[in-house]
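A single structure is presented below for examination.
What you see is the complex with one protein chain gone and the rest in place.
Presenting chain A:
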Amino acid sequence: MSMFLPAYPQPDARGRFGRFGGRYVPETLIPALDELEEAYLDAKRDPEFLNELERLLREFVGRPSPLYLAQRLTEHAGGAKIYLKREDLNHTGAHKINNCLAQALLAVRMGKRRVIAETGAGQHGVASATAAALLGLECIVYMGAEDIRRQALNVFRMKLLGAEVREVTSGTATLKDATNEAIRDWVTNVRDTFYILGSVVGPHPYPAMVRDFQAVIGEEVKVQLEAVEGRPAPDAVVACVGGGSNAIGIFAPYAYLPEEERPRLIGTEAAGEGVESGKHAASVAGGRIGVLHGSMMYLLNDDEGQIVAAHSVSAGLDYPGIGPEHCHYSETGVAEYVPVTDAQALEALQLLTRLEGIIPALESAHAIYHAVQLAPELGPDGIIVVNLSGRGDKDVAEVMRLLEQERDAGLLDRDPEQLIAEVLA
């Protein structure tokens, strides 16, 4: 089977999805972005590049990832069948590796031997370090000090893989600041450095390129669902969104279909302690249009344009913006974006773990929560596909800490054990 990369009608020639996207970056980077765009378009048409990518996705990543009918979760939710797209089974534990391998191959093709990346939860950092190790590239990963604390295991993994992890202490010391620092590095070393950007954010062509590299997720679902259900599109597709790469990867193959063939596309935003609390990362529900990291998007920022710190229990969703294509989907009604709180995500994590023997990443748990809410609404004839974007190994220490903290603070008058039992009741 030879591979092809999709060609979607968006963005336009200027890198815009409607009014979103663009290239709001220092002029120093514009030639590099032009060079990248050209190299990407060229690679996209080159069978040698595509075959190598296809081979690595198959032999190294383990694609295609299964589409799994979550029988017990379906019974628990009481309605539509819930399928899980098992990106958590990918090598390195998340969908991030799809994009990293592809970008690292592109770096090699462009003759760049030094790659940089930013990471929040560490999954993109681990995937970048992995791809760099595989291809013999020097790799530097920027990571906020707060995320380094939350994701110590992934930090160690990156180092073990030979990457240098640079701690970022400026601003909120999380993903947005790590991204600033990576962009600054790129501005400085642009002539010999390839920036492996981890989500569908950043200046054009990144949002389009990352989407194309992640669209393999949705393309596989179409084939897999056709095989088991006799139709390529479910009734609803649910995926979590921080920057939004796993969601775009499963949405995009459906998003440009005619409305009558298109499933409901639902992105779950991290609502933290609730959108009204101000402590959240829900850029669509609680943000407004602005510019961050080179792109116009929905953004958490105050009335003078200062970026507001995002909050989420999940380091991977702790980002104050959302990719421009999602913004355009939201504005045009192609997709819906719903908030899911920290507590709801924690609950869903425990639920999936107990019912299916799958510990999801806290990110993906946001999507699981909403799917369970949606299932009764769609009824037993309905089909929901949830993108299980990553596994929860990286999160278990944090989850343990949070559950113990809740118990110790008297917020729970029961042990976590009892809480779980109640959730399942």
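The rule is short, and it goes like this: contacts are C-beta pairs under 8 Å (C-beta built on N, C-alpha and C of every residue); 3 or more make two chains touch, one makes a residue touch a chain; residues count from 1.
Everything that follows uses one rule, which is that contacts and distances are computed from a predicted model.
The unshown chain of the complex is recorded in UniProt as "Tryptophan synthase alpha chain", chosen from "Tyrosine protein kinase", "FAD-binding protein", "Tryptophan synthase alpha chain" or "Gluconate 2-dehydrogenase subunit 3 family protein". Of the listed positions A:Gly230, A:Gly305, A:Gly333 or A:Gly357, the one in contact with the omitted chain in the full complex is A:Gly305. Within the whole complex, the absent chain has one touching residue among A:Gly144, A:Gly218 or A:Gly290, and that is A:Gly290.
Where chain A meets the omitted chain, the residues involved are 14, 22-32, 34, 170-171, 176-177, 180, 183-184, 187-191, 288-294, 299, 301-307.
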